[in-house]
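The complex appears here without one of its protein chains, the remainder shown in place.
Chain nomenclature is as follows: A and B, assigned in order of appearance, with residue numbering initiated at 1 for each chain independently.
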């Protein structure tokens, strides 16, 4: 069973080629560092359109069987920022702890982290996590929450993820 | 006026007798340590069925007059975990601070605390609080939030709870 992880960059300008997508590659690099199991990325670059984001998340979860889908971009307070709305619309359950922990970690770096509306949730057997847009903030947030992700995917009956323990120590409670 | 507190264990397996209910007795023991006023428990053991959880919470609040109802179990990300959904469905107001504080406290112990969807809310004159499933986590969470519970119940026009102040110092603002 191939471990597939969706990486979705949400950005009007990057999707038009106005500037380069930095967030998607930053996520891929960070996951490559974190994971010790083999996995393959399914990368997408789309504009800030809620219907398009929802369709992309559904496709990655339901058709492509991604156990984890991470997004970057579109979580701020501006009118075009609709990634959390799309995420909430396609999820069965919202896991408020992810947003809280990611904001708490980012707040140590910049006070404007309070403006981030990042959420995470479960759709079927997939975990979806919104990350910030900036590569350094992506890394801070992924490293903060990743210790809980392999066990979450176990609970969703997904594949068994393993991590490079010097960087991220995945926690699984003893039965 | 008898002070009655509902204790609801939500677990498919414990309710079938596959294993022993540890969460419910742990809550009872912890409340016995915390409270210095006399009180009586109203304990229930039910499966992870949303309609059943809702009916049990409504009965404990509206018919049995519990000023406080605490639950254990069913707050994770798995398909059968529906305790927060049931709690939200029967509450008039959700108090986000409880979930935030309980996750923050549990995160100091295990990184998977981020996966907990524990909430608290008000139904009429009753406060409902979701606790984790594990006895040690139950204790950590109850001790963390209990200083605010007696004043919350005052605001809901319920009975006057008193605590063993060496363990939990209940806070009531001066008028």
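Before moving on, here are some points about what is shown:
Quick note on the criterion: a residue touches a chain if its C-beta (ideal position, glycine included) is under 8 Å from a C-beta of that chain, and two chains touch if they have at least 3 such contacts.
Keep in mind that what you see is a predicted model, and the values were worked out from it rather than measured.
From the options A:43, A:89 or A:115, the residue with contact to the unseen chain in the full assembly is A:115. Touch with the chain that is not drawn comes from one residue among B:33, B:49, B:85 or B:100, which is B:100. Contact between chain B and the absent chain runs through residues 93-98, 100-101, 122, 127, 145, 147-148, 151-152, 155-156, 171, 173. Interface residues of chain A with the unshown chain, by the touch rule above, are 76-78, 81, 85, 96, 99-100, 103-104, 107, 110-117.
Criterion: only the chains that are shown with their structure count from here on.
Chain geometry summary: the mean Cα position of chain A and that of chain B are 31 Å apart.
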